[in-house]
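Missing here is one protein chain; the remaining ones are kept as they sit in the complex.
And now, chain A:
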Amino acid sequence: MTAVARAGRAARRGVLPALVRSPRGAVTGGFLLLLLLACALAPVSAPADPLHQDLHHVLQLPTTGHWLGTDSLGRDVLSRLLYGGRSTLVGVAEGVAAQLLVAVPLGVTAGYLGGRFDRIVMRAADLVMSVPAIVILLAILSIFDRSITAAMITFGVLGGSGMLRMVRGTAMAVRRELYVSAAELLGLSRTQIVFRHILPRCRGTVIVQSSLFAAVSIGVQTGLTFIGLGPPPPAPTWGGMINESVLTVTEDPWLLAPAGVLIALTVLALGILGDVVRDVTAQSHTSSGGLLAKPVSRRAVPPRMLPGPDPVLLSLRDLAVSFRTPAGDAEMLTRVSFDLDSGQTLGLVGESGSGKSVTARTILRILDRNGTVTAGTVRFRGRDLLSAGQRELEELRGSRIALISQEPMTALDPSFRIGAQLREIVRRHGKLSRRDADRRVRELLATVELPDPEEIARRFPFQISGGMAQRVAIAAALAGSPELLVADEPTTALDVTVQADILALLRRLQRETGMAVLIVTHDWGVVADFCTHVAVMYAGEVVESAPVAEIFDRSAHPYTRALIATSPENATRRTPIRAIGGSVPPPGARPSGCRFRDRCPMAEEDCAEREIPMIGIRAGHRSRCIHTKALEAHG
């Protein structure tokens, strides 16, 4: 529970301290706060009266008396900026407030309720979006006698349709979450659900949109006052000051700088602050902080060729893989070693977090960008896969090593017919004419026992079932006649009757082609059905490897035994199953010595003392346990 406790403390930090702690947040927040205070307290903070003219000192550069110089009438630029900022910032606040008041309630309600209300609101929003805002603004300014307040409120409402759409989209997504259904079952009213569950999830969207809108509205407001549509001179406005400085730009270019730079900085700061606040509020309730670290550069493994004429098909030795996370490097795999030869089927078994999928992905060199191999070798017929160049890798992956995954649908492009996609793959493996390629495609589809190959080839991926899609994926994998098929949970997403069909198909294909299969699974039934050898993984290590019969009949590791016993099938009906307490420890929370000892019923003191090596039990049977004698006596 220590990791959870740590995370718990981290989460209870407020948003503000977290904001101050991030450098971007501290700088932009500090700047905006300073600007706000200085403008609000302009009567105190400004060094001079913004309207006081001093025609003896016009267009001065900064001096000790006038920090930012004077304008063409000798007025103090700093004072005018501060006084001008008041109306600008008030205008922005009015605009943002108007937008929030209109867009958030409508957006959330439309997204949550859907139906006719949603349609009406969205058509209205479309209408508003199509109206040119600047024309309306000019009309409003002439009606309301140059009132910036009226203009900004109008602008806020008109610009609200963008935020409305974003908020509605978020609300629609949240509405489908199961916890909203659960809240409805618990009898919460719609209002309660909207305020407690929908609105908080829209917070990030609202924050970012508001800050963007604030930045835009500063630009718009400055533009309006620039063309003289705001408060009439001599009242100070930022846009008015830019306008004045433009008139004297040839005599005194400096005058453009203070107002220009301030406007630019304010706009920039608002944009950045919005982003930071969004990230910080999201961090308070996610475990990782939601940020993916940049990839670690892979440490070069010196390429060595193994001697010997016909080395084993696939050989992993002491493979270690780390992932970079915001919390630091996490070692996902440690000292993973196993061999796989032609005609064999190796089951890589383990629970989530054991590293079985990472192992499969490392062999194919398709690790996520933040993962890196830190030690060990992966050899395919003696060739070092980890140091293979991109070209060599592509050639190997396509033809000699193939992959089928848990989600066959994602491997197929929904916009092309299945036949066309397979033809592409087939032609990549050999220079075939279009007609020969089509014939080969039909052969492949027939090989995977699809009932009507001609018809399937004409269909689009979304027109076939998951089981058919997995058959198509297997057909694609077979196109290059691979020596090794890596199957990452190939039947997990399928119905049990379809799973049995797919396993039967794989078994037949293996018998016919003699290829080796590395199958990643968590299902002991699949292991019993399909595998010749098993490597059981736990917390990033292989804890036991053996021929399949040994694993089921004479397992030499307590974890393997416990995991097999935990199937409901192996317990008496409606009595407690012998479950293993706790869960797989994540990297960083793994105990020293044996990683299973916290959950192991047979753990002794010496289990903690040192790293446990793989110990040979019988020919081909190895276990990472130092108490195997006691285990065998135990039965």
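Here, a contact is a pair of C-beta atoms (placed from the backbone, for glycine too) under 8 Å apart; a residue touches a chain by one contact, two chains touch by 3 or more; residues count from 1.
Methods note: contacts and distances are computed from a predicted model.
S.K.: Could you tell me which of "Isoquinoline 1-oxidoreductase subunit beta", "ABC transporter ATP-binding protein", "Heme exporter protein C" or "Cytochrome c oxidase subunit 3" is the UniProt name of the chain missing from the displayed complex?
M.R.: The UniProt record for the chain left out of view names it "ABC transporter ATP-binding protein".
S.K.: Any idea which of A:Ala214, A:Ala388, A:Ala402 or A:Ile580 touches the chain not displayed?
M.R.: Here the residue in touch with the unshown chain is A:Ile580.
S.K.: Given that one chain is not shown, which residue among A:Ser45, A:Thr63, A:Ser189 or A:Ser481 touches it?
M.R.: Of these options, the touching residue for the absent chain is A:Ser189.
S.K.: Out of A:Arg146, A:Arg317, A:Arg381 or A:His522, which is the one that touches the chain we can't see?
M.R.: Only one of A:Arg146, A:Arg317, A:Arg381 or A:His522 touches the chain omitted from view, namely A:His522.
S.K.: To test your reading of the contact rule: which positions on chain A touch the chain that is missing from view?
M.R.: 1, 4-5, 7-8, 11-12, 177-179, 181-190, 192, 196-197, 200-201, 203, 284-288, 351-352, 449, 451, 466, 495-500, 503-504, 522-526, 528-529, 548-549, 552-553, 555, 561-581, 583-584, 635
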